[in-house]
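Quick one: the structure is below, and I'll ask about it shortly.
Yeah, one chain of the complex is gone here, protein chain that is, but the others are all in their spots.
Read from first to last, the chains carry the letters A, B and C; within each, the first residue is number 1.
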């Protein structure tokens, strides 16, 4: 140091050292730098290319605002950063100064982690939305080609319409208002006390609905088989959950329709008739098939990604609700056991506790005793509290995902890159830190 | 560079260059500036008017805090800004330094976009509140004149009172407590099993209510016709939704009243009587007409703007609810089909699923079987979750709009400008970026 | 400027001017300062006491970080501040530099206003909590003396216990389980179909409860009269709402008790008996009297302050609910008018709409028709949405108030001042700006 050379070192504890970082001047004692071995500044001396004899300082062409935090780390042993600086920048500069990110102080680390979580979310979302980098490199992947196919608007509009129409016919078939008296009298294999069975035996769906239903069944059967045949990877095709749903929606219906036309008097064969009835129940998969909308509607895909990411929190809500319902249900059972008014067993009281905790409150099971009423009030309050505790955590996740997704969508539309590239970041370290 | 002139350039990789930006000193290597072509600093040389030979630096009369980020962009290739600086300032400075806003790094871009969204919201809100710049330029527009008219307090108070009174008479007319035995015996065109029909046939509304109703009908008819006649743009008048509502509220009522007095024995002509009955149903538009309050109540206008802006999110909530209700409704139908206890068809189970998911839970349809109860519990949990997911997103929007609107109102009252003018911003670029 | 003197002014548009603000150097063209008249720097020249000839700069002993924003205001005409700086500091510095706070740019003004709102809230809360400055100056005010009285723990514990006990006897008196057969047979002035009347006629409250009730009535009567007599400002005493409630709780009960003992056979005088019955209904004020807890429980006072401050938002929620309920109620009436199943008039359907929108859903009125069910579903969705929109706004207010109140409480306990004193702030300007 120049001051040292001109001889007043006695006034100071150790040599003073001056830095010029991007034009801003920093000064410290040289002893301060010796506190942290294995860092860039530890071994700094005048042979360094950064040393400038004329001004007797060390010049670094870096951002001065981060260096302030770094120098403070040497001085005080804890590494802090203002939380308005981007964690990506902090990380890059720490890399340059040879300091491990692990040393960021716990109080500032949380902001740091927040940024890194955003990054992880961005990666997850851009994958779910089909903008992931993976597909860019290796030409047309299957997913991408499907995505493009979905962009042929008329076909995708038709698919969506057909899906909705299929759900509508499912409902219409079992709707009182859309059934006509049965053409062929049928055997009643079931008791006449159940009005739903009586309706099923004595009426038929409206012929127009039957016709639409058959045509749609044919179309979806053709579409499913075509896709299965075209797809080069049969194994992947039949293990994707959406295709299994479609399989269960398409084939049982096809068999049921064939059965209806080939054995018009099947009502005479009770076992066959029962089997036919079971096949009809697969109609539920025609409704679940609505998830195919996700291929065309990005919001649904975001929802699915979010729900998957919130699995822990959702398990927590379910756990709270189940424990709460069992505790209150059992307590309610023992409170109400003394009164003759209602016939209830424990599964029913647990059901009652669930219905009370979710504040649905049908009123089919209600407390009759004063102690039962107290339990009901506590159960309702606990429900409000538990829902109030767990739902905001999940909703917060969803809100964050939703906002990021809309930003990613906008950037994709403007043709901008979705993530900041980190120069020296290797995958393994990224994963270890959940960057 | 002065150092270069005195000959120790050999010690450095490239020339050092010094900036004085608003009094703060920045330093970098001149090679760094060559990384980004098409920017202001790329072509910097000593012939620049900013060069000061005496101090051998470049002086710029700009804000140093933004320049730090700009210089860092030259050094590291990514453009970051502390998120406590206003995006308007960042944008203005980037404009000055010749850098496109698109290059802001993805991690910082979201804060950037947030600011721009606030701006878009401010524009939308000030338009909805009648403070939009458009009306300032071209003198008195129709909207503005209406707004001023609404500031004549007595008239607007009267209108609001008349609207409320009109709704009250609508309700009172169909209220048991305010009906008196009918003066003229009437033919019963409908079955006597329906007590509502019997009431309608055997009683009349109280004469005072009838009188008020007729006077209000006359007033609103006069007011509507006057406004329609005065308005210079007939086409716009009759396409505004509020006027259509008013039309449907005013004319059917006028015809019904005339009918009542001109054909006192109309009960003898079933078809005419039925038509009269249908006309009465248009009373619902007298309630919807309450939206006119929005002309006088700014909160309602903000709500309408928000609901319009949240259309996507609301569609999402409805989508979730509809898909959920259909899935749970169909599943519930097949669970409960085996029990004789309740007569239900599929539209009813879907209605049940909606009522359960919104946690209303009337209890008119309740599960009888154990599997039905499980579906009911899942349905209630899904409903709590779906509402919990979508409502916060919409509420967040509303909260944001509501806060901004109150700020805008306050600034308007203090006579301050509502938005920061951006010097070089052209409309087209603004729209592309949703600024 | 020194550079100007040495003759290279030709290279520059206007003179350069250097500031040393608290040790930090700022530089701009002197022409820049001429843009804003009526500010401190506008008239700056070398005769200023801040001018230092040796260094040819202007020294100001102020915070440099705010000055940066001020100087930028001269350069670009808009006044921005980083949102991490306290608005109190910004205000103080703007005062020093002679700039009106009104000129803060709209984008940054909102943060500014947020801080000022916090200040207003702090004032409101400290007043509600009895820490307001007003009471410090003028010795012992009535409120303060009451507050101190409430700190005599045993008496206040007893008051709270008596209040609760009084509510308990109110409930116990009308509770089936705590009534014994009536000692004196009584005339039945009312129909025997109403079981509540029959109970009232044939049973008496348990004697112990009656005794406790009479003693409590005597105590509260004595306490009320004492306080009324002691209080020097009778007018203020009888206009405070809590005292009116107490009046209505104490006197009717005293009269009723006297009546019971003085006219044991009052059941023979129907009119007197009816009057006695009406007096009993004033028991509701004994429950409302629980608000007196607020004198001892700070959370309740905070709640009351918050609810008052949220009046606009609460009116908004009520407005939304009322309009929604009327619209859906009227629509529901016309949907259900065709079916004979339920007897309903319009007030009932509006009640139904309220019960559905708040998701309570008793099930006493349920839709019977398909169109009625659709209205019910829409009504439930609208209710979830409306509650979801308005409640967070109010809850947000409450959360903010609650947090501030806990900070104020803690500071009060630590003996620290509750608000930052603003040196030059006059009351009038404060109010105009809602500071």
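By our rule, a residue touches a chain if its C-beta (ideal position, glycine included) is under 8 Å from a C-beta of that chain, and two chains touch if they have at least 3 such contacts.
Just so it is clear, the structure is predicted and the values come from calculations on it, not from any experiment.
> Looking beyond the chains shown, say which of A:18, A:120 or A:210 touches the absent one.
Among A:18, A:120 or A:210, only A:18 touches the chain that is not shown.
> Decide which residue listed in C:44, C:165, C:290 or C:340 touches the omitted chain of the complex.
In the full complex, the listed residue that touches the missing chain is C:290.
> By the contact definition given up top, give the residues of chain C that touch the hidden chain.
20, 22-24, 49, 52-54, 59, 61-65, 82, 84-89, 92, 115, 118-119, 122, 167, 170-171, 173-177, 191, 193-197, 199, 281, 283-284, 287-288, 290, 297, 299-300, 303, 306, 314, 317-318, 321, 347-348, 351, 354-355, 358-364, 387, 391-392, 394-396, 398-399, 402-404, 407, 410-411, 414, 416-421
> Please output the residues of chain A touching the missing chain, sorted low to high.
Residues 3, 6, 8, 11-13, 16, 18-19, 24-29, 32, 68, 71-72, 75-76, 78, 80, 82-84, 102, 105-110, 113, 312, 316, 319-320, 323, 326-327, 330-331, 333-334, 337-340, 343-347, 350, 356, 359-363, 366-367, 370, 373, 376-377, 380-381, 383-385, 388-389, 392-393, 396, 432-434 of chain A touch the chain that is not shown.
> Which chain B residues touch the hidden chain?
Against the missing chain, chain B presents residues 82, 84, 177, 359-363, 370.
The definition used in the following text is that only the chains that are shown with their structure count from here on.
> Which one of A-C or B-C makes the same contacts as A-B, at least in over half of the residue pairs?
Equivalent contacts to A-B are found in B-C.
> Taking shared residue numbers divided by all residue numbers at the interface, is the value for chain B and chain C over half (same) or under half (different)?
Different: when the shared numbers are divided by all numbers used, the fraction is under half.
> What is the distance in Å between the mean C-alpha positions of chain B and chain C?
Here the centre of chain C sits 27 Å away from the centre of chain B.
> Going through chain A residue by residue, note those that touch at least 2 other chains and give them in order.
82, 84, 177, 359-363
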